[in-house]
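Only a part of the assembly is drawn; its chains keep their places, and the rest are absent.
To keep things simple, chains are lettered A and B as they appear, and every chain counts its residues starting from 1.
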Amino acid sequence: MAHVVVRHIDRASQDVIDGLARAGVATAHEAAGRIGLLGPQIRPIQQGTRIAGSAVTVSCHPGDNLMIHAAVEVVEPGDILVVTTTSRSTDGMFGELLATSLLARGCAGLVIDAGVRDAAELREMGFPVWSRAVHAQGTVKASPGSVNVTVTCANQIVHAGDVVIADDDGVCVLPRLAAPAILAACHAREAREAGVREQLRAGKLGLDIYSLRPLLDRLGVRYVDRAEDLAAN
Amino acid sequence: MAHVVVRHIDRASQDVIDGLARAGVATAHEAAGRIGLLGPQIRPIQQGTRIAGSAVTVSCHPGDNLMIHAAVEVVEPGDILVVTTTSRSTDGMFGELLATSLLARGCAGLVIDAGVRDAAELREMGFPVWSRAVHAQGTVKASPGSVNVTVTCANQIVHAGDVVIADDDGVCVLPRLAAPAILAACHAREAREAGVREQLRAGKLGLDIYSLRPLLDRLGVRYVDRAEDLAAN
């Protein structure tokens, strides 16, 4: 309950992180057993960016970005800042000055369950952001909070050092220790999907590839040729 | 109440469909007498695409895409899949594998009152999608549903074979049999609007083109030169 900044966290290996970035949110979420997604209200402010990194977590008072400043100091190159507030807010707690500071330290991007501003500048700088809102509402630096403690962000638990993956589909957060196994599962899944993709491209049906016809039958799904046949039965 | 897949549906003629695609959502909706719009929560994941096609309708259990697989088989080239769920969901029921399958069969696009994933890949593939959300949440293939029955999608009734028009303004669904008459009304409207557009471009006012001044007068709208004149009255 006390406010604290944890200076050092454990991180997954860069290789694993890079592999998960290549896999992307949907594949990693599936390969991990369908866990880790932040809610769909968290959206990218840019298009076509896919990153992964270690979570540096920040818990802020709503409308107060003091703790983001504290977090900058403990960010290592490649990390992703994950910011949440103790009650819901869409205030613009983050803009291009903070992004300049984070870029100078090698930070890979920001995930924030609140608002950001300077959206155009952030896109120009190439600093990727996933947020709940874009709003210019000014904030203060006055209230305590914590850095690198466990938080909830968009109804997902995030531990400091979790692997964060973010792309156009949203944001997924995975346990650091499980990350290598999840990456392996991603590769297996991608191989499997490559095979399926070829068959689908050739016109074969998912119904047949996945053997779904007996399931439909078991579930009582009936086929009729035309709607008129429904009444006839 | 039983679950059913209807294999064959009647479709509007390709000429009419192509004409309505050129007219676009706003014009077709107006020409049809202001009917057929899906709610504004259904948004394109891409920009600048305008399509039309016959509706192949799919009713799914939330978080379950089994029936989308069943629907692929009955899609004809140029059709648009219209997917809805029996209770509200934003799960990512559709991604690039299903899009690959649908593209292989000539499907023109997807309208879904739920979530999709692989948004970046879908944009790259050029498979157009209108959805309620982008979310990677994984789904199952376990529950029965129906294909080509009448459904509601974003608070709009959709019959199999209805003409679906979709562009940056959203999605409009029109009765198959009325489609030729609506297309004719679109042409009439476009001709009328072309004339109005020229006048507006030349600086003439809508107030005069549509003869709205007497209406304003009848409605008691008063003109004053400056705000100060209000108190004076």
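The rule is simple: a contact is a pair of C-beta atoms (placed from the backbone, for glycine too) under 8 Å apart; a residue touches a chain by one contact, two chains touch by 3 or more.
Just so we're clear, the structure is a prediction, and the values are computed from it rather than from any experiment.
Chemist: Total copy count of the complex, if 2 are in place?
Modeler: 6
Please note the rule applied: only the chains that are shown with their structure count from here on.
Chemist: What's the rotation, in steps of 5°, that superposes chain A's Cα atoms on chain B?
Modeler: An angle of 120 degrees brings one copy onto the other.
Chemist: Can you compute the centre-to-centre distance for chain A and chain B, using the mean CA position of each chain? Integer Å is fine.
Modeler: The computed centroid separation for chain A versus chain B comes out at 29 Å.
Chemist: Write out the stretch or stretches of chain A touching chain B in their complex.
Modeler: These residues of chain A touch chain B: 25-26, 29-30, 34, 37, 39-40, 43, 47-48, 50, 167-170, 172, 193, 196-197, 200-203, 205-207, 210, 212, 215-216, 219-227, 229-230.
Chemist: Considering the complex alone, what residue numbers of chain B touch chain A?
Modeler: Touching chain A: residues 2-9, 66-67, 69-70, 72-73, 90, 92, 95, 97-98, 100-101, 104-105, 115, 117-120, 123, 133-138, 141-146, 148-149, 160 of chain B.
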